[in-house]
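All remarks here apply to the structure that follows.
Missing here: one protein chain of the complex. Every other protein chain is in place.
Entry: chain A
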């Protein structure tokens, strides 16, 4: 993927895609369905929703790619892929694919692409997706735009992939010229979850992996599941309460946790809090942390820097608490309280506690 370098403005004449006859045969939009230890990462369905729009605009089919050991959640993943919009699924099922390994998955994915020729290939920007996408793009010698925030089809059918650049202060739109497929990764929660259409079905193409375990250099010795999967729900939480530098002292972060507890919400914070060691890195919200799309986001003592903003803009409702009426967070929050988080947070906690218990009693 290109990094925006306006200084080295792309030379004229290199702006238009001129596809060779070979690449003109590349058709369809593919979404890599990330199955890890029997579980599909929800980002795959978010991408399926986005892929559906691109495929419809192009008038082509949308396909899911499912790799894994047979059983192991593959069948469920395939059935669900149709329900989220796939017309077709390409699948490789082999015991060697039981756990993710770069070698086996790269081989499988590049072979599928070379055999069935998609024009667009989307992957989640998870650790797995990024590990795989870089290898696949390099093997195919094609372009890859990482961590996109928006995808669109141009008049000439090419994919315009928009992503933050320069530390998130700007956006840029990137095109892959002359080579196919056009590859992009998108982070979890950047795209909305599409509606599921129960009972929707589609076609299936089985493909062999054609590898023997002896030929795979990397071996998996063990898998250590995370003890307390503390952070697992932040990205997918319906309500998130977060704090920032405005809280003043690490002890004050408790006020955020208290409100979160009363709301049954997840908590998080801005990047400086991670750097100061107040909260775990997995709790960071923003461009280099988690992207969230809750129904309600409450931000206390957070200024609303662009890198924070891009991670929370998908929230349905944002409430900001800040002493500074001119804080940038009020430019994109829906509701605001100009006030001291140290007094507003406990008052809110109390008001919600009262409300929730009173309504409960009334039922």
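Just so it is clear, a residue touches a chain if its C-beta (ideal position, glycine included) is under 8 Å from a C-beta of that chain, and two chains touch if they have at least 3 such contacts; residues count from 1.
As a convention for this text, contacts and distances are computed from a predicted model.
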Record-based protein name (UniProt) of the chain missing from this complex, from "Phosphate transport system permease protein PstA", "phenylalanine--tRNA ligase", "Anion transporter" or "Protein FixA": "Protein FixA"
Among A:29, A:262, A:312 or A:341, residue touching the chain not depicted: A:262
Listed residues A:47, A:92, A:112 or A:174, member touching the removed chain: A:174
Residues belonging to chain A that touch the chain removed from view: 1-6, 8, 10-11, 14-15, 34, 36-37, 39, 41, 99-103, 106, 126-128, 130-131, 133-135, 137-139, 141-147, 160, 164-179, 217-226, 229, 232, 238-239, 262-265, 281, 288, 295-296, 306, 309-310, 316-320, 325, 329-339, 344, 347-348, 350-352, 355-357, 359-360
